[in-house]
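The complex appears here minus one protein chain, its other protein chains still in place.
As written, the chain order gives the labels A, B and C, with residue 1 at the start of each chain.
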Amino acid sequence: MNNLAVELPGLSLKNPIMPASGCFGFGREYSKFYDLNKLGAIMIKAATKEARFGNATPRVAETASGMLNAIGLQNPGVEKILAEEVPFLMQYATPVIANVAGSTIEEYEAVAEAISRSSNIAAIELNISCPNVKEGGVQFGTDPTLASEVTRRVKAKSNVPVYVKLSPNVTDIVEIAKAVEAAGADGLSMINTLTGMQIDLHKRKPVLANKIGGMSGPALKPIAIRMIYQVRQQVSIPIIGMGGITSAEDVLEFLLAGASAVAVGTANFQNPFICPEIIDALPGVLEKCGFSSVEDAIGKGHEHATADISGA
Amino acid sequence: MNNLAVELPGLSLKNPIMPASGCFGFGREYSKFYDLNKLGAIMIKAATKEARFGNATPRVAETASGMLNAIGLQNPGVEKILAEEVPFLMQYATPVIANVAGSTIEEYEAVAEAISRSSNIAAIELNISCPNVKEGGVQFGTDPTLASEVTRRVKAKSNVPVYVKLSPNVTDIVEIAKAVEAAGADGLSMINTLTGMQIDLHKRKPVLANKIGGMSGPALKPIAIRMIYQVRQQVSIPIIGMGGITSAEDVLEFLLAGASAVAVGTANFQNPFICPEIIDALPGVLEKCGFSSVEDAIGKGHEHATADISGA
Amino acid sequence: MITKSLLTIEQVNEIALDTFEMKLKATVSLDEVEPGQFIHIRIGNDNAHQLRRPISIADLDKPKQMMTIVFKVVGTGTETLAQANVGDKLDILLPCGTGYPIDKLEVQKALLIGGGIGVPPLYYLAKQLVQKGVEVIVILGFQSKEYVFYEEKFASLGVCHVVTNDGSYGSKGFVTNVIQEQSPTFDYYFSCGPTPMLRAVSQTLSDKKGYLSLEERMGCGVGTCFACVIPTPESSTSYKKVCQDGPVFEADEVIL
Partner (left out) sequence: MITKSLLTIEQVNEIALDTFEMKLKATVSLDEVEPGQFIHIRIGNDNAHQLRRPISIADLDKPKQMMTIVFKVVGTGTETLAQANVGDKLDILLPCGTGYPIDKLEVQKALLIGGGIGVPPLYYLAKQLVQKGVEVIVILGFQSKEYVFYEEKFASLGVCHVVTNDGSYGSKGFVTNVIQEQSPTFDYYFSCGPTPMLRAVSQTLSDKKGYLSLEERMGCGVGTCFACVIPTPESSTSYKKVCQDGPVFEADEVIL
């Protein structure tokens, strides 16, 4: 038996590790580093209705144990992605999760509809949390009413499960999570980046052309763990967790907090082999911490173990 | 002329560097490392009406380029602080800023009143953002109506300027900043910690006894810079900035974002000499970046320099 | 007075599983250092690690300005420390905390009880006691055989019992089992180890006078942040700080 396997709506994962949207392109580049069959799933880069160029450069900056990005949803548009990018991934026995973005509810609906006409996509990750575009994106993720509305309408157009990707830039993440659960979301994906800024001391202006960007990487992990832990206590749909994962130990921490699977983003840039390395290390870490399987560990950080009096 | 001096409501600072509340106790310990006269000001540990023990331990955890704390406002109560702690600081020509906390508006008022009876406190830092107590604290900092109400009532009881300390755990920090400005705040102090969690893989429960704690340190800096930059554009009262400062370069980044002075918290734990070291390094950093003084740099990250075509 | 200084690593040895002994050369005087005190070590020199790590002083050679520490790799900080090379410098605060007040005690016979990484500070304590003419009996508890260290060193100073949780070395069980079986006589006991062990020890020896050295997660290590407080019996808000008032306390001074 494979003790890494996880069953989620629409997703039979051989292991709980997938690259995060926007950090793996459409898989071609990293497929030269290793066999993508190894991955639990692949979350591809955000799709909008039409092609977008995205923001001006610089688009990234490094922060302490993290980075800022303001790519701005650059993509060739959903039809081109389905026609030219996704077929490449069909050679792998690895489910593809499409990240759906938009500026209006109608655009979200149109992208979801296009994806539903394809048979190559296993699930939708509904991105209501992109902090890097002027319109849409994050405002849908910070207002429970809008979040609920876009979820409901995208669900109606979709023939695959919809995981709603939440923004951490909110006062009360549980409120948003409950709203999208009530609106029919099949799962949650959390968290997207936290908005931040870096200022260039010599140029006397923000480093990023977009001024503000989304912070990702290990710096974000405590925030992600806290939010997943809180949401897990009040919502019952499964959570795909992400935010600063760089090791199998981090994966277990997300499982304990209540995630059923995880995505690895920024760490791919530091180490292109990070996903397979984590997958290889995970069984050992589970065993060392006394878990028989991934399923066994999910949510276990909510039960409280008692201390022992051993001498060491 | 001292090019580090800054004038703020109630505070004539010889330099813009002060230790942050909760990271410097009441000054006694660090006074053994260096002369506290060196500091621009001192923000002392939070005071409540009665003595509080705070949370159970463990109270701190390390995160990537940051830490979590859940001290829980442990303090001997405002009267004891005024009688037993503050007099020690009176030997120094360094203004003392008292951090005022509470669970109810009445408690905040009572603490502010007690402080106003003392002549040793130069300003109040109104802590409506402590994430580590069950009641009060952060809820006042996340709701603009409550934030405005507590500010207005504390202002009415105070005879020194009131700097309201904002929580970053909000969807829209500008809204809160505007509310407290309208309620009469003399300045802002931003930001407090971002709530996070860490889970112990072996014990299968959150590391902190309080489960959730506040994240501070360099990991927080991009968030602080972004929030100060945003607030600076819409609010005119001065800002004391903080969040992850570990160097004079960081200080300049906060000044450019719009802070008029800064506080250094977590970095004191890594290096007890961090405040004097930053103060000594600041003139050189200002000069290298073309600023004649601290006042000259404040808010300068909002004007956009043009690129040059130099060969390097 | 606590100062910040650099210690040069002169030697690193793995003396038991995951357990490293490090010999450090100081440039500042170590004359004022007392048994039971600790150093607060910065990890790395960038921002990755914000908190220092408290490690007890396991041995001192004051004339030579040499210090020994012994630590177990349990996380990223101690792992980084274990990978340091001879010649590297450690940024430390020293001496931290309040040690065992042996100069103020009337003691002929002492019982030393150490558990796991609580063993190291007892070694310098034992040496100091023996030098003062005190007879020492030592009980050391470890998880299992692979983790045992310093047995011979202690044995050269007095009677030394080793106990392992799984019985893979010495007797099987906890340090408290040895206390109960051996019922040693002594004036004072001195114990260091994880809190559950100290709790068991102080309950078992509730009719004796003793000192406990506590472990608590620390922020500043110098008394400012209130991370490391432990409640005391006086009132519901009374406390001591492990980093400053401790790590060594009289057994009845704190509530474990």
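FYI, a residue touches a chain if its C-beta (ideal position, glycine included) is under 8 Å from a C-beta of that chain, and two chains touch if they have at least 3 such contacts.
Owing to the predicted nature of the structure, the values given are computational and were not obtained by experimental measurement.
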Sole residue of A:217, A:243 or A:258 that reaches the chain not shown, by the stated touch rule: A:217
Chain not shown: contacting residue from A:37, A:91, A:145 or A:270: A:270
Given A:15, A:69, A:127 or A:171, the one touching the chain that is not displayed: A:69
Residue among B:64, B:98, B:160 or B:173 that touches the chain left out of view: B:64
Absent chain, residues of chain C that touch it: 44, 46-49, 76, 80
Absent-chain interface as seen on chain B, which is shown: 64-65, 307-312
For chain A, residues in touch with the removed chain: 22-25, 28-30, 32-33, 45, 51-54, 57-67, 69, 71, 74, 76, 217-218, 246, 266-273
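What we mean here is this: only the chains that are shown with their structure count from here on.
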Farthest-lying chain, centroid of Cα atoms versus that of chain C: A
Chain whose Cα mean lies nearest the overall Cα mean: B
Chain B-chain C separation of Cα centroids, rounded to whole Å: 36
Chain A and chain C: spacing of chain centres that average the CA atoms, whole Å: 44
In chain B, residues with contacts to at least two other chains: 63-66, 217-218
Multi-partner residues of chain C (at least 2 other chains): 47-48
